[in-house]
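All protein chains but one are shown at their positions in the complex.
Letters A and B mark the chains in the order given here, with residues in each chain numbered from 1 onward.
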Amino acid sequence: MHSATSTIALIGNPNAGKTTLFNALTGANQKVGNYSGVTVELKSGEAFTPHGKKLRVLDLPGCYSLRAPSPDEKVAVDALHGDLPGYGKPDLVVCVLDASNLERHLQLALQVIELRMPTVIALNMVDMAEKSGLRLDPAKLSEELGVPVVPMQASAGKGIIELKQALRFPFPSPPDPKWVQDADEPDAARRSFIHSICELAARRPDAHQLTVSDKLDAWLLHPVFGWVAFLTTMFTVFWAIFSFAEIPMGWIESGQGALSAWVSSLMPDGDLRSLLVDGVIGGVGGVVVFLPQIVLLFFFIGLLESSGYMARAAFLMDGVMAKAGLSGKAFLPLFSSYACAIPGVMATRTIDSAKERLVTMFVAPWMSCSARLPVYFLIVPLLLHENEGSWKQALVLFGIYTLGTLSAFVVARLLRKRLGPDTGANHFLLELPPYRAPQWSYILRHVFERGWSFIAKAGTIILGLSILLWALGTYPKSDDENVDPLSHSAMGRIGAVIEPVVKPLGFDGRIGTAILTSFAAREVFNSSLAVIFRVEEAETDEEARGRTRDRIAAATWPDGAPLFTPLTLVSILVFFIYALQCLPTTAVVAREAGSWKWALGQFAFMSAFAYLASLVVYQGGRLLGF
Amino acid sequence: MDWQTFTAGAVVAITLLVFLVRLARPRRKGGCGHGCDCGKKTR
Partner (left out) sequence: MASALVSDLEIDSAMTLNQVGVGCDVRIRILSGPGCDRLRDLGFCEQLQIRKLAGGRNLICSVCGTRMAISRELAEQVLVAPLA
């Protein structure tokens, strides 16, 4: 009868489990986390009812009320009314409620029912409700609200079938909210209605029992100990990434070496062999070797997000961030930026204040993103002798992240002052969800996806760039054996032109060229170094094709002085901390800020800052005698 | 020009072509196209 696909929208408070339900219904693996502000834009997927009818499912950002003060909530409200471009009005609304929090979540449910669209209530997290002693009566609730109510536990897949049954055709008829009839003040009418329903259908024995979460929070939110716990946790994560990654890295490197040797044995010395071994294997290998670190980083981020600790971190950071002119709500988008600035910038939609949002977006790229990890992990071990413990390397990495973060706060404060005070009032208001055991299956799937897209990027963009870099570094060739092939090539000539510009930073033309290429993708810095510093003479002994690291350590200036001195290495690190080298980020900032000027200003500022910072570090270091 | 140089040259030329085509006609609109959890799916 109805051939058009029906659209259903999932709405509810943050943390009610909408995205978990969305993933369960559509088989998707959208991002889930135990803090508010994970979903900030509309996600679309497809599901099928048991009768085989196709449904389009929309996952909306969480909202506390249809009044929608923040941009992400506004997306949800617009979607419900059919005001979002590209999406019509949904045919049915599934209102996802946390069963242990009905008094609060029903606020939104009542507002949604008042829209008089076909509605189904998904009463989620019934397991938690039962554990806390709540006695629920879904039938009574359904009777009072006038809409179907389906109890469920989306994270365990329970109740999904029943929900799909409720979504069978024909959809339930639009409800008739009885509480607003003859009421002058809808707010008051809703409140008293909620109060009476909860007496009937959701009896709570003791509202304020101290839970395990509370006991943990007594420590973790303690003004002193909370900070100790926070810094210790962060440092431990860094240390773990460094030490656990050692062994898998070794495997990848041996694999790379073996592959190079095998390809070399297939053909005589020549251009194609050089392309394959130096360009492809060397270039791509220089990035792929850091896969273990990437995987570990996302694993720990997943653990932190899933447990509910992130909301506590935002709470702790609120005081610090106030000094930067930001609020604790800005912490979560900034934390996401440690993985990738793009979702971090989008997560700023949870911030009510437009000016605070702009400032947060502006400084987000200084939270060192995961694309910088290959560069950091290449350079940092060169700074310290390899035999030094992982904890020293972790300390340096921690210092790098801290430097980026502190600089971001300083700039945020200055920028905030320049933008002037807010027009409306905005206040810190945050829900602290109960701590939860991590959802391992979700975390592992998520980590696998991120790892896979890292490899995919390496196999496509980085592969392509490595091939082009190899060509630039090989051609044009000279017949004269005394001429250094690299300086004769296109890349060498570019390097010669760049060198005067970057020499004050402690770089020669080769490093300068590598940095230039890294503006296409930060990881390509490693590939460029691998291609540029390849061993020139013909190799019969494959062991001499050592790791990029060893070749770099041996590189020199024309006069024989070592090129990669500790000072130069620090200068490189500082450059990468501050430079904005990601065109997609600039594009997203332009879109979210609504202004290309803002995005380009950000790019210009960060590029100039990176140059100056490296300059100051290198020249200052020289003056001090390093 | 030996076969190695020829093949290598061909690989480079093809790579360059692919890049130029992608720059001129971006396949994916919106999201960054390299898995950042944006949730942007290509339809």
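Please note the rule applied: a contact is a pair of C-beta atoms (placed from the backbone, for glycine too) under 8 Å apart; a residue touches a chain by one contact, two chains touch by 3 or more.
Values in this document were obtained by computation on a predicted structure and should not be read as measured data.
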Missing chain: touched chains present in the view: A
Sole residue of A:7, A:20, A:100 or A:353 that reaches the chain not shown, by the stated touch rule: A:100
Among A:49, A:213, A:453 or A:565, residue touching the chain not depicted: A:213
Per the touch definition above, residue among A:221, A:354, A:490 or A:615 touching the missing chain: A:221
Residue of A:430, A:447, A:530 or A:617 touching the missing chain in the full complex: A:430
Chain A residues that touch the omitted chain in the full complex: 64-65, 67, 69, 100-104, 107, 132, 187, 191, 195, 204, 207-208, 213-214, 217, 221, 223, 315, 318-319, 328, 424-425, 427-434
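Keep in mind that, in the parts below, only the chains that are shown with their structure count from here on.
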Centre-of-Cα separation between chain B and chain A, whole angstrom: 24
Partner chain B, residues of chain A touching it in the complex: 30-31, 41, 43-44, 267-268, 270-275, 339-340, 342-343, 346, 449-450, 452-454, 456-457, 461, 464, 467-468, 470-471, 584-585, 587-588
Of chain B, residues touching chain A in the complex: 2-5, 7-9, 11-12, 15-16, 18-19, 31-39, 41
